[in-house]
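Working notes, beginning with the structure itself.
Left out: one protein chain. Kept in place: all the others.
Right after this comes chain A.
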Amino acid sequence: MSRTAAAAPGLSSDPGRTILPSWLKASGRTLVSFAVTLLGLAALTFFIGRLLPLDPVVAVLGDNVTQEAYQAMYKQLGLDQPLYIQFGRYLWGVLHLDFGMALTTGKPVMADIARVFPATIELASVAIVIGTSLGIPLGVLSAMYRGSLVDQIVRVVGLIGYSAPNFWLGLMGLVLFYATLGWVGGPGRIDFTYEFDLEPVTGFLLIDSLLAGNWEMFGNAVSHIILPASILAFSSLAYISRMTRSFMMEQLGQEYVVTARVKGLSWARTVWGHAFRNIAVQVVTVVALSYAFLLEGAVLTETVFAWPGFGRYLTNALLAGDMNAVVGCTLLVGVIFVTLNLLCDLLYRVFDPRTR
């Protein structure tokens, strides 16, 4: 009798592994991998931050300060301690969701992130919705009509989306749609006039204005977000459509597609009903990656559009030598990527029965 046959159904043949169900083990592995990734990221960022020739004391006090005051602040920031103690303290803080105080804003890093991140999530989410809803159909159409005018147009659009810098597109968009045509709102998340009437609930202006029942304000917020989101969506669209086209072309060359056509299935049904299901997993990965990059913060787009988001906060912190903020933000970026990877894994299970 083989070992496999001897094992009870649903349990591993390894006696040492029979205690935990497979889903629990998988979750455990994922959690350990999650924790190790974040620990590594925290250590790397922390030690690189300490090695950089940026002086956090000068970032707090400015350069016009006496040596006595400098030394006092140096001690207050714990910089007189050995690096491993500083790191230990930092990790202890992180475990309590305390990333320390941002030197450049005088507020806790967590509070700063909680303030700037919704702006980026809002922008990235609108951008990814636009990018995905246009990018996938365009990619599929391009593959279906390979070599046709449609395909050529999609490829050129993709090429522009890839190669045109976002800040350039942003400023051209502002000049055309804001300054010349007056179709969209200007830089910033909302007109100044409305800013005072809104009590932040979620931090997402589109949602908060709806919660407040203020349609005029909602319209204003939409008019402000539509241009930067479209600019960001353009590059996502380019990436998503090109990858979708490539995946789809590979599928359309498979025998099952020919068989489906021979059996009389329409071209559209063959593509959308069969081929697309087979590329869904890959497309999900591409979309998730795109979204992760957008959530990291589009620094230049945020700068051009005076969008008070995460990318700009991180860049300013870096330039000012505010390492608490930099390390906190880097950890958050790590969490975003790991979380989106986990979500992708879950979606694989939905789309691909073989992975269940």
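One rule holds for everything that comes next: contacts are C-beta pairs under 8 Å (C-beta built on N, C-alpha and C of every residue); 3 or more make two chains touch, one makes a residue touch a chain; residues count from 1.
Just so it is clear, contacts and distances are computed from a predicted model.
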Chain not present in the shown complex, as UniProt names it (candidates "TctA family transporter", "Peptide/nickel transport system substrate-binding protein", "Fe-S cluster assembly protein SufB" or "YdbS-like PH domain-containing protein") | "Peptide/nickel transport system substrate-binding protein"
Residue among A:243, A:304 or A:331 that touches the chain left out of view = A:304
Identify the residue among A:157, A:243, A:294 or A:327 that touches the chain left out of the display.
-> A:294
Sites on chain A contacted by the missing partner chain, in the whole complex = 52-56, 58-70, 72, 102-107, 112, 115-116, 124, 162, 165-168, 171-172, 174-176, 178-182, 186-188, 191-193, 195-196, 232, 235, 293-294, 296-301, 303-306, 308, 311-313, 315-316, 318-321
